[in-house]
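Okay, structure first, notes after.
Omission of a single protein chain aside, the complex is shown with its protein chains in their original locations.
For clarity, chains are labelled A, B and C in written order, and residue numbers in each chain start from 1.
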Amino acid sequence: MSGKKNTAFLIFQDNEDARPIIEAVEQDNPGVNIQYQPGMVRLERAGSLIVKRETVEELIGREWDVQEMHLVLISLAGNVDEDDDKFELSWG
Amino acid sequence: MSIEISAKAITPIRLSYGNLEERFGNKRPASRYQEAVYDVQPTANFQYRPLWDKNHEIYDTGRTAIVMEDWYSFADPRQYYYGTYTIARAKQQEVAEHNYAFVDKRDLLDELPDDIKQAVRDILVPLRHVEWAANMNNCQIDCMGYGTTICSVAMFNAMDHLGMAQYISRIGLLIDGNEVTALDAAKKDWMDAPEWQGLRHAIEDMFVLEDWFELMVAQNFVLDGLIFPLLWDRFERKLSQNGGGTIAMLTEFMSEWYSETVRWTNALAKVTAQESEANQQLLSSWLDKWTNRLSEALEPVAEKAFGTEGAAELAEVKQELLARFGKQGLTV
Amino acid sequence: MAIIAKDGYVDIVRDKVENFHGNQVVYVSWDDHLLFCAAQAFPLPPQMPFQALVSDVMSSVFNWHDDFEKVNWSQVLWNLDGEAFEPDMAKSLAENGVAHKSLIRFKTPGLTGINGTRI
Partner (left out) sequence: MAAKKLNLRKRYELLTRGMGWDTTYQKMDDVFPYDSFEGIKITDWDKWEDPFRLTMDAYWKFQAEKEKKLYAIIDSFAQNNGQTNLVDASYLSAIKLFITGVTPLEYGAHQGFAFLGRHFRGEGARVACQMQAIDELRHAQTQIHTISHYNKHFTGLHDPFYQFDRVWYLSVPKSFIEDAQSSGPFEFITSISFAFEYVLTNMLFVPFMSGAAYNGDMATTTFGFSAQSDESRHMTLGLEIIKFMLEQHEDNLPIIQRWIDKHFWRAYRLLALVSAMQDYMLTNSPMSWKEAWEIYFVENGGALFEDLGRYGLKMPKHHELATAEADHLSHQVWSVFCALGSATGFHTFEPSDEKMDWLSEKYPDTFDKYYRPRFEHWKKQKKEGTFKYMESLPQLCQVCQIPMVFTEVQTDPMQLSFRSTEFKGDKYNFCSDGCKDIFEHEPEKYTQAWLPVHQIFQGNCGGATIPEVREWYKFAPEDGSDYFDSQDYRRWQEWHGKDEPAKTGSND
């Protein structure tokens, strides 16, 4: 297998509720590539992507449940690891 | 001028889907409930027999002895489709969540008298297994049943029972400070304690019923019709009278749920019995069979819950149940 | 290998020739004329002479394409179920070996569709 890491991605609806999540992803994932397409926003990065509860909470100034992300999530690629503090996608 | 044309032109060409016009006429738009459930399930030209049941089609009226000219004769009086269903439950869960948080935050269960706590552990917590079974049985009704008005109700009902099993589990956790001791003890009782074995035996026999409508009668008409009035209403009131009023905050969902459920079980019993003499007799015989079997199975539980009053409480609940289905046209 | 099913399985052949009321299904496809996006299907009596297939059945459908009237039938190359063959026009489909759900392909040398595009 090559050293190249496969792309993990998250796609969100392009709306207000998704904005802080997108911003948090941008902060916590160096090198993330963000593409705006009609109605949706695609975030991709080689190997892995993480959404951190703490970062989102800082951005919105209230408590945030990681599962709230499902309200605006459209699609994803990668193995999922979800707990109280984060939602993480990665390729092994 | 062009505005006038536009206003005139934007009259609809029809008000409903064709199947709904056939059923309810074309004078007014169909309701969202009607759109969501009528005639959605395929009925013809099935491609392949199931590898898991070669004798039936994927959807097959032959999986029950009940015969209906139109399997959409039944309509849910609550008019639940997914949207109305989840929104209704979300409201209830919001209240429940508030109550659970309130009880948790103030450690209200800690303050209960020990005998009340023990009664909760002995009688209410094992019911999570009964709810779990009800969840399985309603999934069975959904996947083997016929017609979307019935199957979607079974689906919602299945998820309700899962939700209630989870609420009961939370009561079990709360009562022991998030330790699993009450849950483990209840499971042990469910598996081994003599007072639960009759019920467990009956439920396991329900798991292997071949006729999904008989399962509907056994589970949703009879078992729920005994358990909820007996334990989530009468027993809960008994606890309240003896200092366990806090428990009522945690079981509100169950009592509210049951009073709602009675509406559709009544409607289903009525419309199915009305269809034919044969249906009426079959339903009546199933009602008789399962009322006897399950009330007998519940005797030791009632005794444990109510002591010497148990038999009388159960007998009353049984009579109420039979009277209710008698009103729907079943012979009791 | 027998099909893996829970308690045995059915033996249902939905398209048995007996179900077609005396007909059999025959597919015909014209090579290099993809204006016909697929082979065309016909229910035909097996006793039908091959000539009738050409003059009555095929002509009523393949005349959709302008090339059809230019076909020189003596030069047509025929293929039946993957093998080149020479139909006997006077004989029936069955006698020519055209079975239920057989595929007949024909190629018309010199005719290769609209402006030679094979369409």
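Some observations on this one:
Everything below uses one rule, namely that contacts are C-beta pairs under 8 Å (C-beta built on N, C-alpha and C of every residue); 3 or more make two chains touch, one makes a residue touch a chain.
Keep in mind that what you see is a predicted model, and the values were worked out from it rather than measured.
Residue-wise, the contact with the chain that is not shown comes from B:155, picked out of B:155, B:239, B:254 or B:268.
Mapped onto chain A, contacts with the missing chain fall at residues 1, 6-7, 9, 11, 13, 37-40, 67-68, 70-77, 79-80, 82-84, 91-92.
Where chain C meets the omitted chain, the residues involved are 3-6, 9-17, 19-21, 23, 25, 27, 29, 31-32, 34-43, 60-61, 64, 81-82, 99-103, 105, 114-115, 117-119. The omitted chain makes contact with chain B at the following residues, 2, 5-6, 9-10, 12-19, 29, 32, 35-37, 39-52, 58-59, 81-83, 86-87, 89-94, 96-97, 104, 107, 110, 128-129, 131-132, 135-136, 139-140, 142-143, 148, 151-152, 155-156, 158-159, 162-163, 165-167, 169-170, 173-174, 177-180, 183, 187, 190-191, 200-201, 204-205, 207-208.
Quick note on the criterion: only the chains that are shown with their structure count from here on.
Put simply, the C-alpha centre of chain A and that of chain B have 39 angstrom between them. We define each chain's centre as the mean of its Cα atoms; on that basis chain A and chain C are separated by 55 Å. Across the complex, chain C meets chain B through its residues 3-10, 12.
Against chain C, in their complex, chain B makes its touches with residues 49, 51-54.
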